[in-house]
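As structure tokens, the structure follows; a few thoughts come after it.
Only one protein chain is missing from this complex, and each of the others stays in its spot.
Chains here go by letter, A and B, matching the order in which they are written, and residues are numbered from 1 within each.
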Amino acid sequence: MIGLAFALVFFYAPLDADQGFIQKIFYLHVPLAIVSLCGFVFGGALAIGHLRSGERKWDMRSYVAIHLALIFGIAGLVTGSIWAKASWGHWWVWSDPTLVSFLIVLLLFATYQPLRFSIEDPERQARYASVFAIVAGAFVPLNFIAVRAAQEYVHPRVLTLTGGNLPGPMRLTFLVSVLAIALLYLTFWKYEMAAKSARGQLRALRRTLLGDDAVRPLGRSAAPS
Amino acid sequence: MRTVVTLLRKDLLLELRALETVPAMILFSVVTFVIFHFALNRATIDGQLAAGVLTATLLFASMLAINRLFVAEREQGGFDGFLLAPVERNALLVAKSAALYMFLAVLELIAVPAFGVLLLGPSLGPALLGLIGVLALADAALAVVGTLVSAIAVHTRAREVIGPVVGLPLLIPALIATARAAGPLLAARTSGTPPGKWMAFLGLYDLVFALLAYAVFDFLLED
Partner (left out) sequence: MGPQRPAIELRGLTRHFGERTALRDVSVRVAAGATLAVLGRNGAGKSTLLRILATLLRPHAGEVSVLGEPLPKRSFAVRSRLGLLGHEPLLYRDLTGRENLLYHARLRGLPGARVEELLAAVRMERRAQEPVRLLSRGMVQRLAICRVVLHRPELLLLDEPRANLDPGASELVEPLIGRDAGATRVITSHDPQAALAEADAVLALAAGRVAFAGSPDQVGAAQLRQLYA
């Protein structure tokens, strides 16, 4: 899976060799942002699964989804800032509603891990995190509507560019890079899930073989165990 | 319904007895107005700037109330007392939101005239009815989201920090709508009617979060 994702990511490079370096950032920034937002909503949906079934593995899925989406999101924000500097000369532009809404969403989800960390009882931590993930997931569209409605500037916006005005080769490259980033995300997700689950199983095994006291408690942690 | 009234009575009685929340919010707001006067270095403000200052101040003042909303429950065993009773658990959400709404209303009863006197250029008169309408919707947003966030925060270790840190981003859309709705009202020449688009958005926000809160609140209480 990883191999396939990377192959796709590198595949697009030859396609826009004739354009400026700046444009390439765009192919990184927008897919990162899109995948990140989908990741947050995905995390919210997984959290619903957790609350409905009561099984901890759903919380694990939700946690990993959100945690990865946050990383992708920060990367998206940084690349967006670089692109803004290159295109418009400023590191940050308030007039781009997508960028602004995105910042707000990231500010919100940045509180997810501190929130988890501050709840000691693991069951309660998982439950409260799921509640947060659901509310925050629902918040994402509301936030975008509000910020978009609040912008009165006329400014060439990112999504109008991607909306439909992309010429052929650019559109293909764009779609491919979205797919590549999405696959990268899913790969990381599966990988982290497997790693955590293996660790959990190892601990459970040690506990049954060696007795409760042989396994040191994990201590406070933001991650589900 | 009877449960909600019982809970609400208890909370209002507690507030009247201890007087911890509402006076603090009022004091905070007035002090903030003074700070803004110096920070902006203006004798009067109007229009969108005024709306922004007022909305931001009310938002931050509400954080004081949100931090204290469930503290008595947590520290004096109020949660257990409630959870042992054979009543619907969402009543706590409704009652606390109603209490918070009332605290905010009292706050605004004093803070808005104070704002009119201290900072606002144009007179409050023509804008008053429209402003009341805007604040009525805004308070609902603050009440519902505030209660939800407060319930989450009260079981964490960093109680006073988690509340604002999680609540403020969630409330940004409501802040935007409130400030934009109030902007035209506080301008020098105002028609007195708030812009429909923003009122509608506030209403939508209130509805979405009220439904969300109602759906998830039970999970915050169970063990």
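Basically, a residue touches a chain if its C-beta (ideal position, glycine included) is under 8 Å from a C-beta of that chain, and two chains touch if they have at least 3 such contacts.
Since this is a predicted model, take the numbers as computed values, not measurements.
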Of the residues listed, B:G78, B:G130, B:P173 or B:P194, which one is in contact with the missing chain? B:G78
Where chain A meets the chain that is not shown, the residues are 120-123, 212, 215, 217-218, 225
In the complete complex, the non-displayed chain touches which residues of chain B? 2-3, 6-7, 9-10, 13-14, 17-18, 72, 76-78, 80-87, 222-223
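Definition applied: only the chains that are shown with their structure count from here on.
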From the mean C-alpha coordinate of chain A to that of chain B, what's the distance rounded to whole Å? 31
In the complex, chain A residues that touch chain B: 51, 104-105, 107-108, 111, 114-115, 118-120, 123-124, 127-128, 130-132, 134-136, 138-139, 142-143, 145-147, 149-150
Show which residues of chain B lie in contact with chain A when the two form their complex. 148, 152, 155-158, 162, 165-166, 169-170, 172-173, 176-177, 180, 197-198, 201, 204-205, 208-209, 212-213, 216, 219-220, 222-223
